[in-house]
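For this view, one protein chain was removed and the others were kept in their places.
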Amino acid sequence: MAILIDDKTKLVVQGITGRDGSFHTGQMVEYGTNVVAGVTPGKGGQEVHGVPVFDTVEEAVKVTGANTSVIYVPAGFAADAIYEAADAGVELIICISEGVPTLDMARVTYYLKNKGVRLIGPNSPGVTSPGYCKVGIMPGHIFRKGNVGIVSRSGTLTYEVVNAITEAGMGQSTCLGIGGDQIIGSNFIDILKLFNDDPQTEAVALIGEIGGTAEEETAKYIEAHFNKPVVGFIAGRTAPPGKRMGHAGAIISGGSGTAADKIKAFEAVGIPVADIPVQIADLIKQKLSK
Amino acid sequence: MAILIDDKTKLVVQGITGRDGSFHTGQMVEYGTNVVAGVTPGKGGQEVHGVPVFDTVEEAVKVTGANTSVIYVPAGFAADAIYEAADAGVELIICISEGVPTLDMARVTYYLKNKGVRLIGPNSPGVTSPGYCKVGIMPGHIFRKGNVGIVSRSGTLTYEVVNAITEAGMGQSTCLGIGGDQIIGSNFIDILKLFNDDPQTEAVALIGEIGGTAEEETAKYIEAHFNKPVVGFIAGRTAPPGKRMGHAGAIISGGSGTAADKIKAFEAVGIPVADIPVQIADLIKQKLSK
Amino acid sequence: MKLQEYQAKDIMESAGIPVKPGKVATTPQEAVAIYREMGGQVVVKSQVLVGGRGKAGGIKLATNETEVREKASAILGMDIKGITVKKVLIAPAVNIAAETYIGIVIDRKTQSPVIMVSPAGGIDIEEVAKKTPEKIFMTAINPFLGVLPYQARALASKLFQDPAQIKKTARVITLLYQVFVDNDASLAEINPFCADDTGELWAVDAKILLDDNGLVKHPQNESLRNLDEEIPEEVEARNSGLSFVKLDGNIGCMVNGAGLAMATMDIVKYFGGEPANFLDIGGSSSPEKVITAMNIITNDPNVKVIMVNIFGGITRCDDVANGIIEAHNKVGIKVPIVIRLTGTNEEEARKILSDTALIPVGSMSEGAQKAIEIAQTR
Partner (left out) sequence: MKLQEYQAKDIMESAGIPVKPGKVATTPQEAVAIYREMGGQVVVKSQVLVGGRGKAGGIKLATNETEVREKASAILGMDIKGITVKKVLIAPAVNIAAETYIGIVIDRKTQSPVIMVSPAGGIDIEEVAKKTPEKIFMTAINPFLGVLPYQARALASKLFQDPAQIKKTARVITLLYQVFVDNDASLAEINPFCADDTGELWAVDAKILLDDNGLVKHPQNESLRNLDEEIPEEVEARNSGLSFVKLDGNIGCMVNGAGLAMATMDIVKYFGGEPANFLDIGGSSSPEKVITAMNIITNDPNVKVIMVNIFGGITRCDDVANGIIEAHNKVGIKVPIVIRLTGTNEEEARKILSDTALIPVGSMSEGAQKAIEIAQTR
């Protein structure tokens, strides 16, 4: 099964002729993702790694039946790309672009809510369902099909955890980054609902970081509604207050959003929190062996 | 039963301290409508015809449990009043104000669609369910409880029809004006759906006029989905093209929106069309006696 | 409210849409003076609010002062569909290589603005819609989002192939939408939107209709009204909060409510008469309004009889009755008045009207028939 993407995924790549779009299209095709189309306005008719390029998402969807989109366009154009994908009837949009203006996202998320379209990101490393396909920028070789779902606010830190799980002899159902920005399309709870319903997923690793209160709300949700074992990690225990730690959303402000608060919230509902990333694999193993 | 308003209606009057708002509040109270609150910013604490006035709709709803709102504010403030009512949790909003800017209404209708709030109007004479209550500006004394539903783009023309039906010894389930503007909250089809489900309503009089193609679309809908007898009237057979006939929406433009087209569309699906308003009563009588 | 071409171009130009800078002249002398500063080939265009100016000879090219004087003289004072030309626009001519269409209207079905473009510009878009509908491309615009860049780009690419022209056209579409929204327009149109022989793009003709209901938000736009080309009675009616449309018949109508006013005209026609006008005195009618209404109707020498049809909701019948009596006294109405009053304060009104020269009737049908009978005998 897996969540979000699987063997029914037909992908259109927005910004396919750019440096990142083109490179990762090659990587995705190589991994086995069914990349059916690319879009760059004015470049319709070209091909990238054998994938046909269209001028608009509407055409791409009409011709190829694409149902999922991944966005590699520069930050200033990301909102427009998301609207275009949503209006063209794409069901799932995965936005990799980093640095999208926060107010653009406030409008986008309101619009999509009313349209019933799911957005992952922006500032997401993408989604990988090992054995099916990968969408985004994650390195494919570290994955192995298995029963652990991974959801994270980070990119490379997630790979670290994936790697640890794979090296510990386990595997992943679906792994995704929800993005490090303040306003994002799907939050931890949205994704946990999917993991809850996915028979392949037997445990979940939740990788949070400083800033906001998403982890605290997620802890409450897990206590009330989530039926599978969860283990956690929080990045930024040593982060000073008032400083943006790379991600737009990773900032301790007005004393709220600290790692300590989040760890406390997790532990209060029985979610063990790893001290260092590699421990996550051990914690999951313990949970699953019970 | 009736539709839209009945004995469960708890009305809040927006713009209650204005000339029209105050006069018609008196009329509605006299007719037996349960007017629970009025709103005029800065005039909270006053009373109008025994109805308590609040500063905001939110307060009015909180204190009185109002579930329906009627709006008598000047055109430039109508959109804000509608948003306020919708945000306060009112389920049905009836907007009497005439001359609301069209683009304001484009925004309002999009907003309400996503909120699930029903709007009648603007530029509506209101809604009357004889025997239950009346909301708006219709003269109460011409009504009589009965089995004929009336839906109209007009105001006074509707009274003419109501009067004819009453004088012919019949009565009305619910009578309403959907408003004469280009963009309105509820159209003929929205209302016909309600009449279809209302056991009290046994026949419907549909009063259209020149401009747009709402009547043509309604004819198609009736043919496919509507189960009760319908009779029609179209105002503006003698209207010249390109001239706005009072209502913002009553204009024949580019050869479309003529009375002839609309009459043809009605008759094509078996809806008899009266030549003069008073004939509607006869046509209904014939339909109901079959 | 319709704007003249030059007014529409002024608005579009200040929004950043490429328009050849022209000037308006009311005399041939002014036209020549404008030409002296401009030089080259110019177009002399009559400024009237009716279509078909070109076919009527109201648009001419000129390449020197003599020609400008001749063409301006010929066009100024010309009658186009009943309107006398009082202004001409003098603007540099564009060497047209391609003519396209860009327009924005309100669409009742989607309840939103719709942008229409067509590569077949320069002719009436309704003609294109009839003959070659496949050449019209439409996009409904979410009123909260406005035109999105991807939408503007996709529409622009239906008009031009060259990437630079597509980019510029997308910008013009976005700016035209801004003009539409910022002025609460009901139509904003560039037809033709042209590429010249160097590839530059120009709005060669422009049309804007303003939403009358939107003027409350843009009172400054009231100054753009072209009262010259309106029927004076319609202007007077609007200024008094009445809605009036002149027709050709001899039975004056005074009604409250637009639908009932149309139905009243229709019933006059149905029984064999000819209505002289549409007149809606609206809700909340004051005696002053009724007086103005009576004045406007009786200004028309064709009117042989007046039919008053009032069904009171907001309008109180006694107000109307008082107004009619006052009007009678002040204005001295010479024609008979058939009057039907029903609804709020009907009794009071009847009392007010008793012992007057007015002819009371009990219904619309009776009123129409009575009015026709009187009109035929006078």
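Observations
Chains here go by letter, A, B and C, matching the order in which they are written, and residues are numbered from 1 within each.
In this text, contacts are C-beta pairs under 8 Å (C-beta built on N, C-alpha and C of every residue); 3 or more make two chains touch, one makes a residue touch a chain.
Small disclaimer: the values here were computed from a predicted structure and weren't measured.
Touching the missing chain, out of B:Glu84, B:Asp181, B:Asp198 or B:Glu216, is residue B:Glu84. Residue A:Ile183 is the one among A:Ile183, A:Leu206, A:Val231 or A:Ala265 that touches the chain not shown. Against the chain not displayed here, chain B makes contact via residues 41-42, 55-58, 77, 80-81, 83-84, 107, 111. Taking the whole complex into account, chain A touches the unshown chain at residues 19-20, 23-24, 75-76, 98-103, 105-107, 109-111, 125, 137-139, 142, 152-160, 163, 180-183, 207, 209-210, 212-214, 217, 233, 235-240, 243-250, 254-255, 259, 275-278.
In this section, only the chains that are shown with their structure count from here on.
In terms of their C-alpha centroids, the spacing between chain A and chain C amounts to 54 Å.
Chain A and chain B have centres, each the mean of its CA atoms, that are 48 Å apart.
The residues of chain A never reach two or more other chains; the list is empty.
Touching of two or more other chains is recorded for residues 142, 144 of chain C.
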